[in-house]
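Of the protein chains in this complex, one is absent; all others appear in place.
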Amino acid sequence: MGRAVTDARLLVTALVDPSGLRLDTDWTALIAIARAEQLIGTLAHRLDGLPVPETVAMLLADARDAAEQGRRTALWEAEMARRALAVTDTPVVLLKGTAYVAAGLLAGRGRSIGDLDILVPRGRIDRVEAALIAAGWEWVKPDPYDDDYYRRWMHELPPMIHRERDRMIDVHHTILPLTARQTPDAAALIDRAVPLNDGLSVLCPADMIVHAATHLFADGDLAGGLRNLWDIHCLIDEFGTGGLADRAAHHGLLPAVARAARLAHQLYRTDVPQQWRADAPTDALFRRRLLARDGWGRSTRPVTRLAFYIRSHWLRMPPAMLARHLWIKWRRN
Amino acid sequence: MSDHDQPDPDQPDAAAISDGGNAVPTRRRLLQLGAIGAGAVVSIRPALAQTAGSVMNCEIPVPDMGHAGGFIADDGSIVAAGTKGAYAPPGRPFKGEEVKRAMAGNQLPGTSYESNRAYMNYIRRLQRGQGGFTCFASLQMPRG
Amino acid sequence: MRHALSIRIGPVGFRIGSDWRAPIDQLAALYRDYPVPDVADFTVRLFAARAWRRVIRPSVTIGGDYMLPDAAPLPLAHGLLAGEMAMNLQLALGYRRHLLLHASVVERDGRAIVMTGESGAGKSTLATLLASRGWRFMGDEFALLDPETGLVHAFPRLISLKNAGIAAAAAAWPDGRFGPSLPDTPKGDIRHLVPPAAAIARMDEPAMPALLLFPRHGVAADTRDVGASEAFVRLTQASTNYVALGEAGFRALTGLVRGVPARAIDYPDGDAAIAAVEALWAGL
Partner (left out) sequence: MRYRAPEAAALISTDLAPFTALFDRRSGITHILASPAPEILAALTEPMTIDMLLAVLAREYDLADPDPAALAVRLDELVASGLVATT
């Protein structure tokens, strides 16, 4: 069945140059990788209208339908949150996937959207929490240790889930854990937010890119990295990089944004400024982690994956806390 | 509402029979606002994969992996190990089938009347994101 | 993966990979007469969660495009069952081309009976018995309803018979092809029966639903009407992709319950069930 597909490069090239795909592509492997990386809807939009085998065409049409259903459900969840929080007259900024579809951006096209992420001013978080509970949301993990940890050190409330609709919401008051070394200017994020027509708003383009890069490199273990990087590719493609470096520096997140731009350029050939084109020495390691997926959809390169997992915790908390956190989690499993 | 006819076709329509311009209502339809047993609006929730019965066999760890070692109080909440009046976690996860039988009135294997009640209270409070939730949610047909 | 196989069941193609040879050989033998898809719709993986689990007390973990977190591994001796479950799971979690109803289906003269109910309500046994009396077997796990046409499509996977159902099927199908007997699985003793040759040959022929049955095994014989709204709500809970299909799912299911008569039948044994079904069919 031809040379086995050993990493996710097949998916990357299909997204970058869909018309370049030959009819004898290993379609089953491409679909398995796209599904595992949550990019099947995006791939289906990129391949829309191109000559593919009939079975594949039907599969991709299903994926576009599923993405449309997901978009509608995500926008509805945002609307229900808006209704619940209207009484607190708090500015509510949509983040990540829901923001992209709410603002009708390229990055939202075909995107699979998970939980609803919103950003609210830190001073208002208790009022927001009370309003959500009154409107039918509940804590997912009613566990004291996790609650306290979340409240003090994480950049968000513990996740909540709506009793009837089974959808989760993450309420953030900044875009990085309080414990992280960098401290982004949360108030500036809200000040520059762009209002949509229904009382909700989204971050300004530069802040969107900064947040996407932050989410990918500053607190994540790169799970879902190819999807996040594709978000960044689309945002840069749509808005360009004017003012991005200054905005990233203002938040103290220039390194993360530079790395995101470099990797987007290296993998997705994103049009980034000259200073973000050269390969930094560790970029190859990040690419190795991002492409760690085989043609059966399995995650591969376990050692690389473990290294990035430990790194993600290291970035989120000072060493003493990291040791305590990992010790408690280890003692439990 | 778009292509919708009134819900009770067999009752005389409330439309007045016009008589030379001044409508004479014959008998307006009766409408009851209160005292509805289960409420007037039921929203359909997604059925989970295991509701397709034989699709999956699954397990419910008590407590879930994130809280291994914790004890279970009567009301099903997780408390520190050794708390007086609470129950040590069972030796192994319960199988979906065992929980289904316990929901129908039997007892979970290897439990006393009290510890069975505590474990079942824990299982009933499982939320999405907690280990065993998908398995438990699928055992209830229909949900919600 | 080391061992692999591709099969098409009804409109759905599967690529199955395994760390062991045995499950693939069993599937290949039982699905011998089934077509091979050009491109698989779903990938399924049977694998050892820990490397040493491949050899020491080997246990099969189910993987694939679509997964559930609480899946419990199965002993390698039940590898065939793991493969069947993994394929069902892909359909239940990832399939959208048709409205999926957890139901068995038989057909005669282009018209179908759809029998839905919780596992253990005897759907598989009933479908097998009817198939032995001239009805065409279309499926014992999922009914695939086309939202545009209202037609039901066949998904004739291996018939999974449980406990007493095994003997009943063996009696009805003396020369049927059976898989290995799998004792004390989570669902009791299980044995798979290869659907009749006609069911496999004609699996691409859809049928128009003409009767919706809610069978229940083990009580005194009884037949009662099921109203459209009751049938509708029960079917939304017997469908794993009703909500995911959105408007198309709503139109397909409201069309079905408004257009097709629904009956609940309680039956003490196979013969009583067949008599009740034939009587209802004649009365349509």
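Observations on the structure shown:
As written, the chain order gives the labels A, B and C, with residue 1 at the start of each chain.
Methods note: a residue touches a chain if its C-beta (ideal position, glycine included) is under 8 Å from a C-beta of that chain, and two chains touch if they have at least 3 such contacts.
Keep in mind that what you see is a predicted model, and the values were worked out from it rather than measured.
One chain is not displayed; in the complete assembly it touches the shown chains A, B, C. Check A:Glu79, A:Asp221 or A:Asp283 against the missing chain and you find that the one touching it is A:Glu79.
Listed for subunit B, the residues touching the missing chain in the whole complex are 1-5, 7-9, 14, 27-36, 39-44.
Seen across the whole complex, the unshown chain contacts subunit A at 69, 72-73, 75-76, 79-80, 83, 136, 164-165. For subunit C, the residues in touch with the chain missing from this view are 227-229, 232-233, 236, 242-243, 246-247, 250-251, 254, 257-258.
Here, only the chains that are shown with their structure count from here on.
Annotation: 26 Å between the Cα-based centres of subunit B and subunit C. If each chain is reduced to the centroid of its CA atoms, subunit A and subunit C end up 37 Å from each other. One inter-chain figure worth recording: subunit A and subunit B are separated by 32 Å, centre to centre, where each centre is the mean of the chain's CA atoms.
Shown for subunit B are the residues in touch with two or more other chains, namely 45-46.
Annotation for subunit C: residues touching 2 or more other chains are 244. Those residues of subunit B whose C-beta lies close enough to touch subunit A in the complex are 43, 45-46, 65-69, 77-78, 125, 127-130, 144. Subunit C makes touch with subunit B in their complex at residues 68-72, 74, 85, 88-89, 92-93, 102, 118-120, 141-142, 160, 185-187, 233-234, 236-240, 242-244. Per the touch definition, subunit A reaches subunit C in the complex via residues 27-28, 31-32, 35-36, 53, 55-56, 58-59, 62, 65-66, 69, 72, 296-298.
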